[in-house]
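Note that one protein chain of the assembly has been removed; the remaining protein chains are unaltered in position.
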Amino acid sequence: MPNPIAPELKVSKWFNADKNITLADLHGKVVVIEAFQMLCPGCVSHGLPMAQKIHQTFGQDQVAVIGLHTVFEHHAAMTPVSLEAFLYEYRLSFPVGVDQAGEGNMPMTMQAYRMQGTPSLILIDKQGHLRANHFGQVSELLIGAEIATLTGEKPVDEKTEDGKSIVDSCDENGCPIT
Amino acid sequence: MPNPIAPELKVSKWFNADKNITLADLHGKVVVIEAFQMLCPGCVSHGLPMAQKIHQTFGQDQVAVIGLHTVFEHHAAMTPVSLEAFLYEYRLSFPVGVDQAGEGNMPMTMQAYRMQGTPSLILIDKQGHLRANHFGQVSELLIGAEIATLTGEKPVDEKTEDGKSIVDSCDENGCPIT
Amino acid sequence: MPNPIAPELKVSKWFNADKNITLADLHGKVVVIEAFQMLCPGCVSHGLPMAQKIHQTFGQDQVAVIGLHTVFEHHAAMTPVSLEAFLYEYRLSFPVGVDQAGEGNMPMTMQAYRMQGTPSLILIDKQGHLRANHFGQVSELLIGAEIATLTGEKPVDEKTEDGKSIVDSCDENGCPIT
Partner (left out) sequence: MPNPIAPELKVSKWFNADKNITLADLHGKVVVIEAFQMLCPGCVSHGLPMAQKIHQTFGQDQVAVIGLHTVFEHHAAMTPVSLEAFLYEYRLSFPVGVDQAGEGNMPMTMQAYRMQGTPSLILIDKQGHLRANHFGQVSELLIGAEIATLTGEKPVDEKTEDGKSIVDSCDENGCPIT
């Protein structure tokens, strides 16, 4: 069973970035998404510090760390104005997007990835497949190993002999529009 | 040189309290004021956890813990709406007042106590005198000792033989109206 | 019910001390005994670091910190030679006595205090009464408060009006030889 294509990010506003970022832009890199809420204690004490360490440990030409502010409660308390001060005070330097509001309480990217809550750490391989979706506190040793395994993989579409990319093919989640 | 009278709190809104709280009401108890900003990393990692431990360790008939939200930067990011969600998520159960806005960036109580920043931990004795004003990270062992020393003191005005309270007397800060 | 007299230390060898130390010598000071085994993980991670902090926080004219190596298992692994290197490597600077071997596995002072295991933190007041006997991890806030309470107490025998010390009197543990 092949790994599903990771759903594209739906972001209403970016911080620490001078333009819109899409997963399509990051094709060829391993992508680490740290989904958090600024008032979630576990995000502040371990999720975000780990994301910052990943950002500093791995080469940014190989691994892209993206923060995603996935607010699903206390919406009025965690506005972009508050988030901007939070990112400044906690010295978080990787790009952070505000997950776009959906119909219910849960924002759109969070829904698309079926996250269980915050913090969630998501790993996407160089071809854009979803490879891990961790909820809660995770071992640094394990995450270090998972990232290195993905960075060590050869991009599949460079290897297909007939010149066709297999990234766009259908999988059990459906057929992506390309 | 006697200890100065602690300036009265200037609070625009209370959380975890069903009515306005004044230092005058707390006469006879040791008062611990934890001054913080919700987006100050040191407040979140050690100042507020210590205040919560003090609240749980000492009898509330002897020691009153008061949080004071002394916002002096990023005012739009730390509104009462955001603070309310913060207190809920971090499970802080002692009363917290919003320090009243002053003329500059620094709020009024923060100015009156000449605090150096956040977190600040202030100790007030049973007669309402200012006894300690700590800025930054402080030793639990030391704070435990300071609080116990103050709770062990007999209220001075119960001891004056001639029946006059000495609490109202003038000190180097001026003469209090009583 | 009065507090019992703390049993005298039975020590076969001292480190960080140039002569034998007895509780009788420490009369007038609050005494903190940290009972430990050098290969006990909880002693190394929190018991001994707290003892060292107490030693550094409180004035040594008021509070005496004593380590007591109470080996009740793996005796051949925790000899005085090993203990000496341990104290050096962990930079423990307060006096440490080796609790004297008794008839069973448990050494004599440990037995006399009916300790539950290691680490144990024992508090003795200025008159030599046993005031606290904590087993396991204890709150720094609480220990700071307990020590300050004891240092704030007036020595009872300075207060007895008839000039007789009450320290030597019998209590429920028996009558001390004086």
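General remarks:
Here the chain labels run A, B and C in written order, and each chain numbers its own residues starting at 1.
Operating definition for what follows: a contact is a pair of C-beta atoms (placed from the backbone, for glycine too) under 8 Å apart; a residue touches a chain by one contact, two chains touch by 3 or more.
Owing to the predicted nature of the structure, the values given are computational and were not obtained by experimental measurement.
In the full assembly, the chain not pictured is in contact with A, C, by the touch criterion defined above. From the options C:D18, C:D61, C:E89 or C:E103, the residue with contact to the chain not on display is C:E89.
Panel shows chain A; residues 50, 53-54, 57-58, 139-149, 152 of it touch the chain omitted from the view.
The set of chain C residues touching the chain not shown comprises 39-41, 44-45, 74, 76-79, 81-82, 84-86, 88-90.
In the analysis below, only the chains that are shown with their structure count from here on.
If you sketch which chains touch which, the chains link end to end in a single open path, with no loop closing it. Averaging Cα coordinates per chain and for the whole protein, the chain whose average falls nearest the overall one is B.
Centres computed as Cα averages put chain B at a distance of 36 Å from chain C.
Measuring from the averaged C-alpha position of chain A to that of chain B gives a distance of 42 Å. Averaged C-alpha coordinates put the centre of chain A at 54 Å from the centre of chain C. Residue positions of chain B touching 2 or more other chains: none.
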